[in-house]
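A single protein chain has been omitted; all remaining protein chains appear in their positions.
Chain lettering (A and B) follows the sequence in which the chains are written, and residue indices restart at 1 in each chain.
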Amino acid sequence: MTDWRSEARLRDERIAAGRAYADGKVVPATRAVALLEAVLRPGDRVCLEGDNQKQADCLARALAACDPGMVHDLHMVQSGIVLPEHLDVFETGIARRLDYSYSGPQGGRIARMLYGGQIALGAVHTYLELFARYFMDLTPNVALIAGVSADREGNLYTGPNTEDTPTVVEATAFKNGVVIAQVNEIVERVPRVDIPGDRIDFVVAADKPFYVEPLFTRDPAAMTETQVLMAMMAIKGIYAEYGIRRLNHGIGFGTAAIELLLPTYGERLGLKGRIATHWALNPHPTLIPAIESGWVQQVHCFGSEVGMDRYIRERPDVFFTGRDGSLRSNRAFCQTAGLYACDLFIGSTLQIDLAGHSSTVTRDRVAGFGGAPNMGSDPHGRRHPSDTWMKAGHEAQGVGDPMLMRGRKLVVQLVETFGDKLVPTFVERLDALELARKTGLELAPVMIYGDDVTHIVTEEGIANLLLCRDADEREQAIRGVAGYTEIGRGRDRAKVEELRARGIVRRPEDLGIEPLDADRALLAAKSIKDLVHWSGGLYEPPAKFRNW
Amino acid sequence: MAAPLAAGTDPRALSWYEATARQRVAALADPGTFHEFLPPTERRMSPHLPLFDLPRAFDDGIVVGRARLDGKPVLVAAQEGRFMGGAFGEVHGAKLIGLLRAARDLRPAAVLILFDTGGVRLQEANAGETAIAEAMRAIAELRAAGVPVIGLIGGRAGAYGGGGLIAGTCSRLAVSEGGRISVSGPEVIETNRGAEEFDSRDRALVWRTMGGKHRRLIGGADAFAADTVAAFRAAALDLIGRAPAFDLATLEAEQARLEARIARFGDCRDATEIWARMGVNDPDAVPAMTTASFDETVARVAEAHHDAR
């Protein structure tokens, strides 16, 4: 006779065991280890909330402190490997298997541990893929999440950094899982209910507030003339040309420079209201001048950003906020918006090869994918047209019945030809191939595939890959903007001039841009202090960005 | 020697913090009046840096020369804070000292020192330390001869180490919010005394302790300027007009001021406590204050208005 309730029964047992350490649902931080040892079973699938920004650090420390004799061989399924504890659990045998998305801060250590065999890797995913698998074959048995505050019924306020939490809880709570939340404080009444209490089994009053890293703040004082020039080219050569209204900016100085040039250079070109109106974007401080100047209708956020809370509260017409006034972010929905509802992704990378494949992997570091492939890919499931999508689709199409054509999302790589320490961005062979070989990965970790890339913007110009008709044209178009790297110097000069005549390669002059006019004076804000002034004092930069 | 100014803006609206030494001097002086001594074409560079495989600068990171400021003849020295942190090397120091000694003969209306330095270059330590000492002596002799020496501090390197010491010998100092004046740097204090005593990564703390606003309030600087060349120019002209005499009375008044200061504030643990004791209405709000509000605050604080130096 089939037992249809074994998972459900086990859930009830876990909760009963955990109740020994709780007062109702509430557990003090000092009993967190005991709680986990009671609730977890060897081999469990556990989601420990290591989001892109927010970290359930109290629960991470507690998990790392569990007795490996009681808690071992866990299968960790989590977005981010960020804290040292996220990898400590593999060293002690508490965890054995891993499926995740992003590991930027722990890139070196995770590479060593993968190579050394301490981690049995399932796969590295994009955020949206991992979330999708939470509902298929990677459903967590136990979720360890982080919120700002909870009441004694377990109603959770996750606040501006809501991020992944609703998605994790949805998958776990509704498939017989146990949800344990750490919060900064227990309150009488939460400012708003982000997660209803009947999905939360235990609430741990953490010993200190959960940690949030400022990831998206870029100091305008560090921006270079090169970045200003590339931003000018992107705005005139792509945003204006294709009429980009709905977009996502990847993280980095290059895109931050574009944000700061909208109120100045963009204004000069008469583009306000015609481009950059709707954003899937974390609340970048560098977007403040554009918002204040009336460029931005709406922004949906993956997460929040340190220092932006007060500003967001005062701009509810622009940002998604709750009735309590604070930001409501949601990574899963913002990723979906970036995938399907944006006409442009633009971001940076570390390496690009001659097919246009790009990767952020180096020989010794594994950063994972995060959300970039979701943003930086052409979604074949898209059906609704837009002017941008149709124009790009026509450029790519060439032949065939136009009524059966697909449109194309613009996927733009914005890179300087040389990176830090004069390491060339353009290479014959991606380091990702070497890393895959060393660590036994089935495929090389490519961030954005060449056939998804539509344009490459460097300080030398813009290459339009949509218009390339074969691999050879594509290669020469890439060489044609690869500057003085070995790849660039190896170009077929005659062929590149021909591509230039066809508009496939465009230099700043072809766009009517004089490189000497690329001046920091064009930046709407030249310092963090300027951003504070633009925000009317509402933006509160984190300590490390202050010089006052 | 032609050098670039920021494109398309009023030269005096230039951010002092952002500008290079050459841009500061060109915009500060009356237009077309700056004449450089030992310009880059002379190639008086460091004899030591190549030994360390370090690149040199044609002017060794300091621009010196003469100019007019509102028609008055002045001598000017401007440190380039982005070259080796503006630090003193042999040639760099010699150019400053040479300028100060020339001033004794030329008797300009003032000597302006545009500080932007972390102190002495490690690679040229002996020469750098000697230069600091000789510069301080030269300033004392110059002031005794009746020529005011005005320090302008607002660059990213601040005036640290030996630069802080030299600043201490000037007749008057003008400082902006971004500027800092001290001797030991934040990292050095933390290394020697621990992060509990001074967390160098807490930049708000660094600026409360050594930054322009605190220095102005506690009397370590005599004028506060907005971060523009125009503001520093106005401050320089004002300070030239009220530089103190360099005599025993001034030095005794300075001693008395410093003794009173440490008696009054010596047990404070943070600048906000000091500001509170000074009678500042909302000490926590000081760092965020605009220049206008800060000027009003300074006007009401006694310690900021003494004549001793």
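Going forward, a residue touches a chain if its C-beta (ideal position, glycine included) is under 8 Å from a C-beta of that chain, and two chains touch if they have at least 3 such contacts.
Keep this in mind: contacts and distances are computed from a predicted model.
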| item | value |
| --- | --- |
| Among "Malonate decarboxylase acyl carrier protein", "Molybdenum transport system permease", "NADH-quinone oxidoreductase subunit H" or "von Willebrand factor type A domain-containing protein", the UniProt name of the subunit that does not appear here | "Malonate decarboxylase acyl carrier protein" |
| Shown chains that the omitted chain touches within the full complex | A, B |
| Options A:Q118, A:T224 or A:T336, residue touching the unrepresented chain | A:T224 |
| Identified contact with the non-displayed chain, of A:E459, A:E475 or A:D530 | A:E459 |
| Residue among A:T139, A:N248, A:T388 or A:T417 that touches the chain left out of view | A:T417 |
| Positions on subunit B where the hidden chain makes contact | 1-4, 20, 22, 39-41, 50, 53-58, 80, 82-83 |
| Footprint left on subunit A by the chain that the document does not show | 224-226, 416-418, 422, 459-460, 483-484, 489, 515-516, 518 |
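Rule of thumb we're sticking to: only the chains that are shown with their structure count from here on.
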| item | value |
| --- | --- |
| Residues of subunit A defined as touching subunit B within the complex | 221, 517, 519-521, 526-527, 532, 537, 543-548 |
| Touching residues (chain side subunit B, partner subunit A) in the complex | 6-9, 15, 17-18, 156, 177-178, 201-204, 207, 211, 213, 287-288 |
